[in-house]
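Supplied in structure tokens, the structure appears directly below.
With one protein chain withheld, the remaining protein chains of the complex are depicted in position.
Presenting subunit A:
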Amino acid sequence: MTNIVVLVKQVPDTYSERKLSDSDHTLDRESADAVIDEINERSVEEALKIKEAGEGEVTVLSVGPDRATDAIRKALSMGADKAIHVSDESLHGSDMVATAKVIAAALGKVDSYDLVIAGNEASDGRGGAIPAMLAELLGVPQLTHARQVTVEGTSIKVDRETEDGITHVEASLPAVVSVTEKINEPRYPSFKGIMAAKKKPVETLTVADLGVDAGEVGLGSAWSTVLEASPKPPRTAGQRVEDEGDGGSKVAEYLVGQKLI
């Protein structure tokens, strides 16, 4: 019996224009369509595969505003069994350290867990540090950037892929795993799955329910502050060179001018 907790984040759709709000430079969630982060669909898929290969239960854990229920619903439609949703106004603007603390506290509400599966990084913040911070707080092994995961009894084997190559790592459960987009192809929710998700339990908790002090989270307690934000300047048009038989030398001249050759 493997109890798996999947961390799910709702993010602005990468197809829509994403921006920071003018007032406090936090993510402007209202201006874009909110979807479950694609990497989390893969995290859920991996959890379901492990569950289907043996026995177990998959719990979805999401920290986010009320509308994050849509992302949770999608994970449940794919086949996860139940969900915990931490939603609290005081969490607005929390940094990664505070978020990791909240997630760690929320894991205390799960009866017991053998494995926590997260995405390697969310497509909005792209910090990519939550899985490592969480493992540190929980005092369990971290196996990040996994492109393959194998659970055998009480141990876990992971192929960890980074720019430097592939490392084979092994740890004993419980552990935290983060997966990359090479891990699998997520399933699409079926009609049956969508209907069944309606009846699956979603427990909504506040930071007070978790025993976390509201003063430790949120924008005010963040370790870093965004002072200013401005949109990326538009790309300037390149220099156009007409080829009148001397195109090659003009290109060379340009590259010399840029000190590239």
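Going forward, a contact is a pair of C-beta atoms (placed from the backbone, for glycine too) under 8 Å apart; a residue touches a chain by one contact, two chains touch by 3 or more; residues count from 1.
Heads up, the rule we're going with is that contacts and distances are computed from a predicted model.
Out of "Na+/H+ antiporter subunit C", "NADH-quinone oxidoreductase subunit H", "Putative zinc-finger domain-containing protein" or "Acyl-CoA/acyl-ACP dehydrogenase", which one is the UniProt protein name for the chain not included here?
For the chain not displayed, UniProt's protein name is "Acyl-CoA/acyl-ACP dehydrogenase".
Decide which residue listed in A:R126, A:H168, A:K198 or A:R235 touches the omitted chain of the complex.
Checking the options A:R126, A:H168, A:K198 or A:R235, the one contacting the hidden chain is A:K198.
One chain is left out of this view; which of A:G79, A:G93 or A:P189 touches it in the full complex?
Only one of A:G79, A:G93 or A:P189 touches the chain omitted from view, namely A:P189.
Among A:R29, A:K74, A:K101 or A:R160, which residue is in contact with the omitted chain in the full complex?
Per the contact definition at the top, the residue touching the missing chain is A:K74.
Which residues does subunit A use to touch the chain missing from this display?
73-74, 77, 187-192, 194-195, 198
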